[in-house]
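All protein chains but one are shown at their positions in the complex.
Going by the order they are written in, the chains are A, B and C; count residues from 1 in each one.
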Amino acid sequence: MKVIADLAIVPLGVGLSLSPYVAACERVLVEAGLEPQLHANGTNVEGDWDQVFAALKRCHEALHQMGAPRVSTNLRCGTRTDRDQSLDDKVRSVEEKL
Amino acid sequence: MKVIADLAIVPLGVGLSLSPYVAACERVLVEAGLEPQLHANGTNVEGDWDQVFAALKRCHEALHQMGAPRVSTNLRCGTRTDRDQSLDDKVRSVEEKL
Amino acid sequence: MKVIADLAIVPLGVGLSLSPYVAACERVLVEAGLEPQLHANGTNVEGDWDQVFAALKRCHEALHQMGAPRVSTNLRCGTRTDRDQSLDDKVRSVEEKL
Partner (left out) sequence: MKVIADLAIVPLGVGLSLSPYVAACERVLVEAGLEPQLHANGTNVEGDWDQVFAALKRCHEALHQMGAPRVSTNLRCGTRTDRDQSLDDKVRSVEEKL
């Protein structure tokens, strides 16, 4: 089952500068074989369900290993059976209607 | 790794009455050994990471089998290494300060 | 326009114990004339759109005044024109189908 997801992963208890933690998550996602698309409030990925959620788990583990005692994620994800759709398809289908 | 999560699972393309689908997800979560706490905008669960996310996957599969061509989830989740905390602890720690 | 919303308001840069901040938000919501329903991963409210979102703004302002340099919110909200629905209706409609 393919899933498209938008991950916003936030470490708590590490101060205000979160970008090193977000960068660490990007590396974890790439190592998981995903092609993360970073945006200003999260990161979009697409892939097999198990691959995506195993990568999310590794992101939590990586941030804990970097010293974050709490890690909080807000995730949006979608699956569909009617047709295949990519991240780029989603953006394009809106842009065609603007 | 223990995770606390709040799941809001929405089927698309099935009309306006979503409660049968939410009820189906509750049953999936119970069958997964979780004790879901339904609230007005989602369902809280706590458990081992793999148990919780395997249950979420089964929710998506169950709604597709019920005929929903698209299933969209918004999830909040948190892990922490500093101490153990339950769903009830989280509510109680706030209520003590009101 | 009535809105039902689930607010998860998180201060960043204040350490790990967030419950005093969540409690402060509860008080802001009550002062705004709402009847917040606290749960383990957020707070449900219902009311007029402008009332709810003015209260959310005051929550951000209150947490900044308490010393939080960053405040992050994750919000789910819904409006509907087909019929009136309360927070309790939403829970009940699912529970009837369990």
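Simple rule for what comes next: a residue touches a chain if its C-beta (ideal position, glycine included) is under 8 Å from a C-beta of that chain, and two chains touch if they have at least 3 such contacts.
All figures in this text were calculated on a predicted structure; none of them were measured in a lab.
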Shown chains in contact with the undisplayed one are A, B, C
Out of A:1, A:66 or A:91, the sole contact with the unshown chain comes from A:91
Missing-chain contacts on chain A, rising order, are 4-6, 8, 16, 19-20, 22-23, 26-27, 37-42, 44, 74, 76, 78, 82, 87-88, 90-91, 93-98
Contact residues on chain C toward the hidden chain run 1, 3, 13, 49-50, 53, 57, 60-61, 64, 69-82
Residues on chain B facing the left-out chain by the touch rule are 10, 12-13, 15-16, 18, 69-70, 72, 74
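We adopt the following convention: only the chains that are shown with their structure count from here on.
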If one overlooks chain A, the chains that stay joined by touching are one piece
Min distance from chain CA centroid to global CA centroid: chain B
For the pair chain A and chain C, the C-alpha centroid-to-centroid distance in angstrom is 25
Where chain C touches two or more other chains simultaneously, the residues are 16, 74
